[in-house]
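A single structure is presented below for examination.
A single protein chain has been removed from this complex, and every other one stays in its place.
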Amino acid sequence: MKKLWLFFGRAVMNVLTGGNKGLTDIGQRSRVIFLNAVTLAGAVMISLFSAISLASGNLPLALACAVAAGVVTLNFVLIRLFRLYLLGGIVDCVVIFVFYYYLVLSGGEAGSGILWINTYPLISLFLLGSGIGSVVALSFGAAVGLAIFTPALNAAAFPPLYSARVMGTYFFIWLFSLIYEVVRTNTLRRLEDSNRHLAEASAALRAEKQQTDDILAGVREGIFLLDGELRLGTSHSRYLETIFQGDQLAGRSLLELLKPLLPAQDYSSAADFFDLLLAGAVNPELLAEINPLSEIRCLFPAPDGQAHSKLLRFAFSRLGAVGAAGAAGAAGTAFSVLGVVVDASQEYELQQQLSVEERKHKQSMENLFRIIHVDPAMMREFIGDTEAELDQANELLKTEGTDREHIMVALGSSFHAIKGNALLLGLEEFAAKVHGYEDTVKELRSRGHSWRDLLSLTVGLGEIRGDLEELNGLITRIESFQALTVSRDGGAASLLQLSLDKFVQKESSRLGVPVSFDFRIAEGAAITEEHRKLVKDVLVQLVRNSFAHGFEHETTRLKLKKNPRCAISVQVDEQAGSLVLRYRDDGNGLDIGRIRAKAASLPLLAGRAAALSDQEVIKLIFMPGFSTARQTSLDAGRGEGMALVRNRVTAAGGRLGVKNKPGQYLEWTVTLPGMAVAEVSSA
Amino acid sequence: MTILIVDDSRIMRNIIKNTLTGHARYANCQYLEAPDGREAQRLIQSQAIDLLLLDWNMPMLNGLELVKRLRADAVQAKLPIIMITSESAKYSVIEAVKAGVNDYLIKPVSEKLLMEKLERLGL
Partner (left out) sequence: MNINHIEPFIEATVGVFRELFGLEPEYLNPYLVQKDDRNEWDISGIIGIGGDSKGVVVVSLSGQLAAALTAKLVGGPVQLDDPDIVDAVGEIVNIIAGNAKKGLEQYRLEISLPTIVKGPDHRIAWQQNVPIIGIPFKIPMGRFHLSIGLENIITG
């Protein structure tokens, strides 16, 4: 039933609009509907008239009406076909003009023909518009006036006063119709204008929205709005979801989002800051200064269970007036804060690398304490020696005007000596740490250094000293529990022998090279406490060299008919008041060819390497930074060792000699003047 | 206008005062000084002050504590306060702003910044 009504309604509308669905203009549409309605009603009316006239026997009228009805019906069809609405209107107006005028002239039942004329202004004005419509309506009025005031034409014989009233009525109907039509067209025009503006504005808005969406989708920043409760708005840049690793952000409180990501201190700072931000009492410049989220590390949980950290930079600005934002914020609709966040994690990753290194370093300290099972006296000796090295380096730093390069060289050789001593005691971690500083020095020397590098090495010295202090404390405790196991009778020499022996055995098992170690001190010779350090530094270095460069592989030795067990011997003698150390290893000796080749590869010596005598070639190994090892390790390769030996020995006024039997042995002779005299005389 | 300068360093008080009197706008102000928070509080209670320039780290009563006391007092709740201190960390500034200072200036005092902040306060 409902469908039927709907169909009926559509059919009526179809008839009235002439099947024209493109009539969007409201003014035009109403005009067409009116035109069709008038035309249709006219056709029906005039056909009815024709029928009535025929029935009453007025044949001419019936015929005229039939013709008129035919014209109007044709007009209705033409209007539908050609959509020439103005023409259709004119045809209607002309037909109705003629038809109504006929009714006036014929008088009708008791002069009632005159009544029809009052609809004419409405029809003409609506169909033809206020201008032409008025002309036509007034013309029709004039024609009617002529008819009812002229006695010959006045079929109904109206008295003149009655005719005057008819004309007055007609005139007023025209006037009111005109006013109505003018108002109606103006209103429609304004409506159309505003509709057009609305359409334009909404198109512009759509375009803008598209742009905003594009920006929010593509920008590499998290852009968002916060309401009075710090809840995120629905419209935020997509990157915000990347940053926060989630897509259901709208409506969630930023502070709550941040809570699990921040350390408690920073979270409370942030909460305080947002209070101040929303309160609006603090000026924007100061707010920007105190924003604790302007650079903040956030820890995000990662799927693998490990926290993943990001360095985020937030900026906030308040929107709108204080009071309004407060009130609207409570209602939960308006946004009071605009926020922007960027991800600066790359920098953070760098920082984190540094902190990982720091942790490693801490670990090494722990290891250091775990492995202390060495004789406390040896440890004290180590600490004393290391402190002496540190003091020496520090004195150089303190001496104003010392050239930085000079300090670097000294620091390098101090670190090297400390490392050697540490390895001697098996303090691997400590040695590795010092090795790191030594590496740094080496690198700085090759690429250039700044005051800041010096500061960082000074901090390194401080670190070593700190470790030593802790070590010292530990040893004091060990000592208080433990009786001394080493006889002090042999004094410095026996302690030296013991620690060297330990070192050789340790290196031997570490590198898998079997070695016998023979240490003899001749009758009358003695190493005093004060010179012990120099002797030890030199011997440690020579042992390290034997392992790194001297000893052949076991199979090679067998082929060469050498004892597969390598041998190191140290002989300490006294000759004419001087202390003479003879250090010999039964290794391969110095490989003159390889040293020469290495020299040839250095820009400094490239041209002359071939011309050097064997003696001169050997001297090259004392150059700081000269090494034949292919890569640097804890064992060799830095090229500082032999330079250290020579520097220390010459500084003490001693001499260094070498006897090289390639394939058989290498023997170093260190002569230190005036060292044993006091000891001898007292002995 | 009466300005109260509170700092335990007499030299710093002088520097701040000289900075202000160097500007015609503040040349004819009345200046009061106090070396610590307690003395400052006594002065504020005894006479009308229009602007308080306040150090943080001071003996007896520190600047932050004084701000909290003043803000709790209905009469002084609106007194313009600029904290002038060496405390440079952001969390310190937040703490001071939360306590109720109107602005914050980190020592050494920059003349330009001080003038900007006074202007912002409309003084």
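Read from first to last, the chains carry the letters A and B; within each, the first residue is number 1.
The criterion applied here is as follows: a contact is a pair of C-beta atoms (placed from the backbone, for glycine too) under 8 Å apart; a residue touches a chain by one contact, two chains touch by 3 or more.
Small disclaimer: the values here were computed from a predicted structure and weren't measured.
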| item | value |
| --- | --- |
| For the chain not depicted, the shown chains it touches | A, B |
| Touch with the omitted chain, as defined above, among A:A55, A:A110, A:A152 or A:V459 | A:V459 |
| Given A:I33, A:L397, A:A432 or A:I592, the one touching the chain that is not displayed | A:L397 |
| Omitted-chain contact residue, chosen from A:E469, A:D501 or A:E616 | A:E469 |
| Absent chain, residues of subunit A that touch it | 265, 354-355, 358-359, 390-391, 394, 397-398, 400, 402, 404, 407, 451-452, 454-456, 458-459, 461-463, 465-466, 469-470 |
| Chain not shown, touching residues in subunit B | 8-12, 14-15, 18, 57-59, 85-92, 106-108, 110 |
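Throughout what follows, only the chains that are shown with their structure count from here on.
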| item | value |
| --- | --- |
| Distance between the centres, which are taken as Cα means, of subunit B and subunit A, whole angstrom | 40 |
| Residue ranges of subunit A touching subunit B (in the complex, touch as defined) | 265, 269, 272-273, 275-276, 282-283, 285-286, 289-292, 294 |
| Subunit B residues within the subunit A interface of the complex | 90-91, 93-95, 97-98, 103-104, 120 |
